[in-house]
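Note that one protein chain of the assembly has been removed; the remaining protein chains are unaltered in position.
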Amino acid sequence: MKYRRSEEMSPPPAVPVTDVAITRFEHVYEVAPELMTEHVLQQEFPNWDTLRLVHSRADHLAWMHRHFAHTVVSGEELLHELDG
Amino acid sequence: MPDADKRFAEEWRDAAYNCFSSGHKFCREVCPVMQVTRNESWSPTAFHANVVAMEKGELEISDVAADYVNCTGCGACELRCPNSLFTGDFYRFRTRTVDLVKAARALAVSQDVHQDAWRRWNAETDERSHEPVTEAAGQERVRDWAEGLELAIGGETILFVDCEAAFHRTSVPRAVARMLNLAGYKFGLMNEQWCCGGPAAEMGYEEQARRFARHNLDDWRASGVRRVLVLDPHDYITFTEDYPKYFGDDYDIEIVLVVELLAELVREGRLTPHIPVERSVTYHDPCRLNKRKGVWREPRELLRAIPGLTFTDVDRVTQWSYCSGGGGGLPIEKPELTARISASRIDKAAELGVDTLVSACPWSERPLSEAGRARSIDVVDLFELLATSLGVAP
C-alpha cells in the first residue's frame, strides 16, 4: 500500500444508485452526500480508509460465522436440489 | 469552563454524541486496557461520553486528563464500533477514538495539565531530537545502527528508522537494510533525521510534534527525497495521517511500508528465503498495521515463505482484541499497565504451545520480550527472522 496524499484524497466519481445512495467503489455504497449537509457533515475520508472498513467488515462477518459454526450451508445448492 | 474546553467540546460533540447515543460498547471487550483493568472509566465509550459531559458543563479536562492516559492508540475500539465497521464507509463518518484521545491529551497540555512522565519524556525528546529510549539516544548516534553497512545518505528513496529501532532494536533496521541491499533495491538514509514527532502528538505535545514534522519534511525536500520507506508501523501512521493533516496539499512524499515492499520482492523472486529456521512461531499483528491500516496479509506471506518454520496462525479479526500495550505513550506513564497487557498477550501465545512470538513492530517488542521471559517465549521481529532465512542475519 503505497501512500500518496493526492491519490488518497481523490475518490472515484460518484454514480447514483437510488434516490438516497451513490457508489464510488465497486459494490460499495455511500449515502447521497447532499443528505449530510445540515446536521452531520461528512469527514475527510481517504480511499484507504473506505477500503479498510469494507474489507474489515467482510472479514468480521466471516469471523462471526466461524465463531458460531464450522461450516455454512448454501441455500442456493439446496434450492438447486429441490428444483432439480 | 475554560474557553479551550468549550471549543474542544464543540468540535467533538457530534462525534462524541454518536457514540454516547448508541451506547453499543462493542469496543469494550476488544480494548486492551479495558480487558485487563475492567474499569469502564477508561473505556472508549467513556472517552466520548466525557465530551458530552464537558459540553453540558459537568466536567472539565482537568477532571479527566489522567483517564485519557489509559489508551494505547491501538484502534480496536474505533474499528469494532458499528459506527465504523458497519456504516463508517457508507456515511463517510466513522468513530475516531484515537484522534479524540490525542485531542483530549493535547487540550490538557495546552492548559498546563501534564502527566509527569510524559512531560519529562517529551522535554528530553526535544533536547535530543529523539526519544530517550536509551541513554545513548541522540543526534550523533542516530546512524550507529548502520555501522559497516555503507549506506548512502540521501537520494530519491530513503529508509526512515524510528527511535526504538535506531537506538534499541538495532538488529531490526540492520536486517531491513541488508535485505534491501541483497535485492538490489536502491535507497539511502536521511540527511538529518529527527524523531517523527508521532509520540509527542500521541501524548498531547502537539506544537513539538509539528515542529519535528516540519524539520523532517524540510530535510526531505532539501535533499530531493521523493519516497520514504518505513519499517515501523507507528511511523507509518504518523507519515500517512499526521503529516497529511499538518501539511495538506503540500505533502507530496510517497510513503512505502517496508513489510509490503519485502513481500513484493519475495513475490517477484528478487528475494528467496532458503535457510531453514527451526522455530515454532505465532504472529503478533501489530495494532497499527492490522487494526488501523488493514495490513495483515503480507507479514503472513513472509512467514509462510520461510522454510523450517512451524507457523500457528491466529486470525487477524481475533487479534483485534490483542495488543502489546506498547503504544500511545502508555509504557512511559503507566509501565505497570503495559506489563499487564503484554503479559496477557504472551499468555495467548503460550496457549498455542509455540516457542516464539513474531512481531513486526519494534515498539511492541520490548514489553513483549519482558513478558515473554516469564513464559519462556522468545520475541523476535519478522525482519530479523526473514533476514536469517535469507542468509543476511543482522
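Observations
As written, the chain order gives the labels A and B, with residue 1 at the start of each chain.
One rule holds for everything that comes next: a contact is a pair of C-beta atoms (placed from the backbone, for glycine too) under 8 Å apart; a residue touches a chain by one contact, two chains touch by 3 or more.
Note that contacts and distances are computed from a predicted model.
A chain of the complex is left out here; the name its UniProt entry carries, from "D-lactate dehydrogenase (cytochrome)", "ABC transporter permease", "Multicomponent Na+:H+ antiporter subunit D" or "Lipopolysaccharide transport system ATP-binding protein", is "D-lactate dehydrogenase (cytochrome)". Note on the chain not shown: across the whole complex it touches A, B. One of B:Glu10, B:Glu40 or B:Asp218 touches the chain omitted from the figure, and that residue is B:Glu40.
On the side of chain A, touch with the chain left out of the figure occurs at residues 17-18, 20-21, 27-29, 31, 35-40, 60-62, 64-65, 67-76, 78-79, 81-82. Although one chain is not drawn, its touching partners on chain B can still be listed: residues 14, 17-18, 20-26, 28-29, 38-41, 43, 45-46, 49-50, 52-53, 56, 58-59, 63-64, 67, 80, 82-83, 86-87, 90-91, 93, 318, 351.
Everything below uses one rule, namely that only the chains that are shown with their structure count from here on.
Centre-to-centre spacing of chain A and chain B amounts to 26 Å, using the average Cα coordinate of each chain. Those residues of chain B lying in contact with chain A across their complex are 14, 79, 84-86, 88-94, 96, 239-240, 244, 249, 251-252, 254-257, 260, 293-295, 315-318.
Interface of chain A with chain B (complex): residues 1-6, 8, 28-31, 33, 36, 40, 42-43, 45, 48-57, 59-60, 62-63.
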